[in-house]
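Omission of a single protein chain aside, the complex is shown with its protein chains in their original locations.
As written, the chains take the letters A and B, and residue 1 is the first residue of each chain.
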Amino acid sequence: ESWIYYGLCLPAVCFVWQIAMIILFGIFIRYNEESDAHWIEHKTFNNISSNIENDFYFRYPSFQDVHVMIFVGFGFLMTFLKRYSFGAVGFNFLIAGFGLQWALLMQGWFHSLDPMDGKIKIGVESMINADFCVASCLIAYGAVLGKVSPVQLMVMTLFGVTLYAVEEYIILSLIHARDAGGSMVIHTFGAYYGLSISWMLYRPNLDQSKHRIGSVYHSDVFAMIGTLFLWMFWPSFNSAISDHGDGQHRAAINTYLSLAATVLTSIAISSLSQKTGKLDMVHIQNATLAGGVAVGTAAEFMLMPYGSLIVGFCCGIISTLGYIYITPFMEKHLKIHDTCGIHNLHAMPGVIGGIVGAITAAAASKGVYGKEGLTNTFDFDGKWKDMLPTQQGGHQAAGLCVALCFGIGGGIIVGCILRLPIWGDAPDNSCFDDDIYWECMPSASSNNPCLGPHNTVSIASNVWRQHGTIAFFEMLWVCPVAYPDRGAP
Amino acid sequence: ESWIYYGLCLPAVCFVWQIAMIILFGIFIRYNEESDAHWIEHKTFNNISSNIENDFYFRYPSFQDVHVMIFVGFGFLMTFLKRYSFGAVGFNFLIAGFGLQWALLMQGWFHSLDPMDGKIKIGVESMINADFCVASCLIAYGAVLGKVSPVQLMVMTLFGVTLYAVEEYIILSLIHARDAGGSMVIHTFGAYYGLSISWMLYRPNLDQSKHRIGSVYHSDVFAMIGTLFLWMFWPSFNSAISDHGDGQHRAAINTYLSLAATVLTSIAISSLSQKTGKLDMVHIQNATLAGGVAVGTAAEFMLMPYGSLIVGFCCGIISTLGYIYITPFMEKHLKIHDTCGIHNLHAMPGVIGGIVGAITAAAASKGVYGKEGLTNTFDFDGKWKDMLPTQQGGHQAAGLCVALCFGIGGGIIVGCILRLPIWGDAPDNSCFDDDIYWECMPSASSNNPCLGPHNTVSIASNVWRQHGTIAFFEMLWVCPVAYPDRGAP
Partner (left out) sequence: ESWIYYGLCLPAVCFVWQIAMIILFGIFIRYNEESDAHWIEHKTFNNISSNIENDFYFRYPSFQDVHVMIFVGFGFLMTFLKRYSFGAVGFNFLIAGFGLQWALLMQGWFHSLDPMDGKIKIGVESMINADFCVASCLIAYGAVLGKVSPVQLMVMTLFGVTLYAVEEYIILSLIHARDAGGSMVIHTFGAYYGLSISWMLYRPNLDQSKHRIGSVYHSDVFAMIGTLFLWMFWPSFNSAISDHGDGQHRAAINTYLSLAATVLTSIAISSLSQKTGKLDMVHIQNATLAGGVAVGTAAEFMLMPYGSLIVGFCCGIISTLGYIYITPFMEKHLKIHDTCGIHNLHAMPGVIGGIVGAITAAAASKGVYGKEGLTNTFDFDGKWKDMLPTQQGGHQAAGLCVALCFGIGGGIIVGCILRLPIWGDAPDNSCFDDDIYWECMPSASSNNPCLGPHNTVSIASNVWRQHGTIAFFEMLWVCPVAYPDRGAP
């Protein structure tokens, strides 16, 4: 019986997948030479003068910033809904926790499989890449926030990470496109993946829950915590895996500037959109981040400070206009409901970022980069030794197309899977409602949206409709706390 | 007509200024040699052994901490008002986003203009200095929180950054005072700048809004997020631009200790101030930070751990007493309304910090610092080769005076500008109220202070009074959501 079934479904998925992770890690994953106890011998052998040369000290501070973006940034950005804060931050936590393990394996098989012993060797850079991979799934979560069950999210993440690892391999290794900040690999892919899934899972009767779409005062302030940590640490995100030295340095500066410009233009458009000149928190919470997305690919290039400002300037405008015009349009005419507006924050800026990257790469010259600098920045060595910047521009564009195809194609396929009626997703009139997946304290106060007659009755009645009488009474029996008024019917 | 006008004023300012930034960045700003792609050749040329020698790795972690202080620290510290959390964190975001761009230019012209090509060369240290400059404007914002419009804040920031760059140049370069943590340059200047503006903008009838001055339970908890991030990262703030090696190391230790001592004395005085021994969140949120301000100048000197504790000890007492006695006094007798009490948190501790710095510098000796250490710490080279610590002490004191003059003088002038009736600031009975600048969700709940008849009526009526009948009806027409009771009059 579906209610019982659902009660066992999530634990089963968590256990089975976590045990699978342990087995696969046991077979495949080992420390790389910089995190292995042999490092001290390795150091002498490669006469590395000091421990500070360990990649850990180049990348760990950036890793921690990225880590904060994944868990607090994405998690709290989605707490804006008045009745879905637990689900936003809690399920974000769940899928990120699973996703990063699966990402270490998938990316490892493609990128860091040691030919000698067939093991994947991990270090701090692997952790950053795993967090990056998870980011694309969390972006996708933004589109379906409040409409899917945790089990669906786990499935979405399983396939999302898999698709990510493949497209990343194709884009970065086969096509040799550069994408340090992941405008294409992370944002374009993740956003279109989520939007396609949301399209496949379209609910015609969602307006039964529309009174829960929207924020209350405090939930908007919580969301600002997410916004600000994403905004502040984005320079670390875009510079985390770029080249040591000037590469990381430049990526941080470009992102810092682009984001600053975005703030002003988002606020300007937000104010213009209201005749009273009032500002809308939705725009401040989201559109102000578009500049970081759009500068992702080109951040490590010689984009120039003013170039970064121009990118940020345009994205602030486009992203805010997207919230005002495109999101309602997509819902009305394309049957795509995008809860967090990821199309405005990740999809469009991601595509712009890919294009900016292609142009910047194509325009690169020895004059601007210096001979060694050019080779170094675009990694023109090995089989790519004789590559020209113009060609690189083409490869960047090709990478963008691959990201788009994987996002849309993958999303449609995974969407079909998620439409199977076995995942225990919320009924149309209980979307955006924590009460269906979270135990809420009986000590309800006016801030506690989980209780109150309206809510419990609506759920009770819908359970009746959806799961039949037995489920209904059983639910009343198993959950006395949440249904004080169970005597009523 | 003023209401319409205001609706266009903010977007216009944002666009014009952002476009100006892009043009000026295009003309003046380039990457410095550590963030330029030529770094790889530069490295070989200056035989720098490793990328880890890039200044990025010395300063970036501190930069990120400072960045958090600016956006989350200052932003959330000001969310304590029950009805002004959006304005606190949102306008903080806006002026910081603009200010840091303008600061890169202003500081660049004074400090890092490359004589060869007339360009400003920026790197991670420039970003830290830009954030520092912005900090002084955010401090000033604390004094006028809830009483000015975003446009006024933009103007305040434009002039504030300009004044800051000039006084910083005079204090650090011309006078050769040392001020790593900015007790004088940032806190003293910023606080007196804000207080003078608040004095110029004094509102005799502010008591019409006094029911909104004060916190609710959750807004006090939000404010603690700001407090703690400021408190925790202050060691990074004071060590961010001090000398590599022992300089940064010592600055972090001194700040860490000073802040710890401040916590105990603030709590002690807070408890003493109530016969019941109860604590006041206002003191915990603000006075506990005074130690970090007061140790700013001397943090990189050999202040000694116990010296830091003494500074923190005194500032905790003085700052808390300031909240209890001086703030009410200033409002009553000096006509200076200081919303966040920046006089207690930044002005007094800043001046103390300048004095402590002067004394510590004057008392410096080869015995304590070592011969090279003394030269290195106080930068006694070039034209300052033969300078003595006692002289340095005098120069520090001179620097403090310059900061005071620029703060007070600049604030008065800018205050006059801000008194012009063209900036669309809130009427006396709508201060400290987000509803006048922010769209609030129609789905109001008891946590949503933006709606409710009282509020809308008060605004409606005041708009009538302030802007005449046409404005009134127009407002009703343009903003149906916020004025459900528009049939009433």
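Going forward, a residue touches a chain if its C-beta (ideal position, glycine included) is under 8 Å from a C-beta of that chain, and two chains touch if they have at least 3 such contacts.
If you're wondering where the values come from, they're calculated on a predicted model, not measured in any experiment.
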item: Identified contact with the non-displayed chain, of B:A260, B:A398 or B:I413; value: B:A260
item: Omitted-chain contact residue, chosen from A:K147, A:R178 or A:H218; value: A:H218
item: Where the unshown chain meets chain B, residue by residue; value: 49, 52-53, 57-58, 61-62, 65, 82, 211, 214-218, 220-221, 224-225, 228-229, 231-233, 235-236, 244-246, 248-250, 252-253, 256-257, 259-265, 267-269, 271-272, 274-281, 284, 288, 302, 304-306, 309-310, 313, 368-374, 376-377, 446-447
item: Positions on chain A contacted by the hidden chain, ascending; value: 3-4, 6-11, 14-15, 17-19, 21-23, 25-26, 29-31, 34-41, 43, 49-52, 54-57, 60-61, 64, 67-68, 71-72, 75-76, 79, 85-86, 89-90, 93-94, 97-98, 100-101, 104, 122-124, 127, 150, 218, 222, 225, 424, 436-450, 474-475, 478-479
